[in-house]
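The complex appears here without one of its protein chains, the remainder shown in place.
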Amino acid sequence: MILPTVICSTHVSRRIAAEVGAVTFAHQHGCAIIGDDVAGIDNFFVSLADHPNVSSVLAVGLGCETIQSQELSAKLLGRNKSTQYRIIQESGGVEGTVAAGVKAARELSEAFPSAPAAVAKLRIGLDLGREVDSAATLEQLLKDEGCEVVVARSESSSAETFSKLSQENVHIIISFPSDSQPASGFPLIPVINVAGTGVLHQAIRGDFDIDESALLSGIVQLLTDVATGTETVAEKSKSGEIRAPRVVRSA
Amino acid sequence: MTNPTRKVLILGERDNIAVCLADLSVGDFIEQDELKIKVLNLIPRGHKIATKAIAKDEGIIKYGERMGHAIAPISIGEHVHVHNILGDRLSAEQV
Partner (left out) sequence: MSAPLKAYKRANGAWGLRNQVLILPLHSALSSTARAIADNSDGAVAISHDWSGEKDNDLARIIFTLSGYASNPNIFATIFLSIGNPEEEQIIKGAQALGLTRFSNLLLPEIGSMEKLQQQALTIANGYVKEASAEVRVDAPWSAIVLGLECGGSDALSGITANPALGVASDRLVELGASSVLGETTEILGAEHLLAARAIDPAVGKKIVEMVARYEDSINYEGIDIRGAQPSRGNIEGGLSTLEEKSLGAAKKAGNAPFTGTLEFGEIPKVAGLYFMDTPGHDIEQLAGFGAGHINVVVFTSGRGTPTGSAIMPTIKVSTNTPMYESIPDLIDLDAGTIADGIETLAEVGDRIFDEIVHVANGQLTKAERGGHHEFALSRMYNTVVR
């Protein structure tokens, strides 16, 4: 994962990620944050880097921001040896940082190749944006299959719920967006979008992975496929925006 | 406005600090116009040096305007920065 520690480094991060085939995402945080948001955003970045779906982390900072990449990296190194950072203001600007970042990302993937391993227990996140009659049955079904299940109810859209579920270290999310919300994804976690019967969902059925009516009969096979590498529809469209938790206006 | 031989820049007549135009070292001597200052700390370019003795709680004046206050007595020639001054607004005294 190429982790931009501030909005100002998202463009450079995207260029590095495109070059090496890594995952990255845009966000608008990391600077001019105050009060509880400083620890909140710092913890959020740590939890993303610490996520079980992430093998290596390259933090990319600008240099003058509130959240400092070298301090964040020091924290991450305690948890994951496969961590490096690069700073735009110290690496000769955009082109210099892209070159340095590509080199660092390649070093990371060579030094720490990710090898497939058996997962003892899959953690599944359920994002309930609408009333789902079969939710309890689904939860039991997943538990019977040996999964851990984390349930989150979204207030309005899935964006914040995905962030919360990522902090719970779920491997895969099953999302039930409300009837007025489209299917959506999250950069680090495969999201299986379940279509409701509403007008919007049926009109854009192709953006969903499965209909709610077919869920109980089809979910185990679908989960097995996704867990072993089949991309979900949202993954294919490379949905890249994340919504980080915030409480105070910017300074 | 300035010339390269100048080591510091005073921005207002009533200022009690000057801005360093070069990195200054302990023991450097600034002799510029009426100013005669012995540098007491290592002070990076752009940072501030006291041109007058400043008492605790006294205002720090730059561009002729108050930019905060001293949280410790400051001697002429001392580095003036976050370790010995604090803004008047939206800043809390660290305990």
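For clarity, chains are labelled A and B in written order, and residue numbers in each chain start from 1.
The rule we apply is simple: contacts are C-beta pairs under 8 Å (C-beta built on N, C-alpha and C of every residue); 3 or more make two chains touch, one makes a residue touch a chain.
Values in this document were obtained by computation on a predicted structure and should not be read as measured data.
Here is the thing to keep in mind: the chain we left out touches A, B in the whole complex. From the options B:30, B:50 or B:85, the residue with contact to the chain not on display is B:85. The residue from A:26, A:54 or A:77 that touches the chain not shown here is A:26.
By the touch rule set out above, chain B reaches the unshown chain at residues 1-4, 6, 9, 11, 19, 21, 44-48, 60, 62-63, 65-68, 80-82, 85-92. Contact between chain A and the absent chain runs through residues 7-12, 26-28, 31-35, 38, 62-66, 68, 88-89, 92-96, 155-159, 180-185, 199-200, 203-207, 237-243, 246-251.
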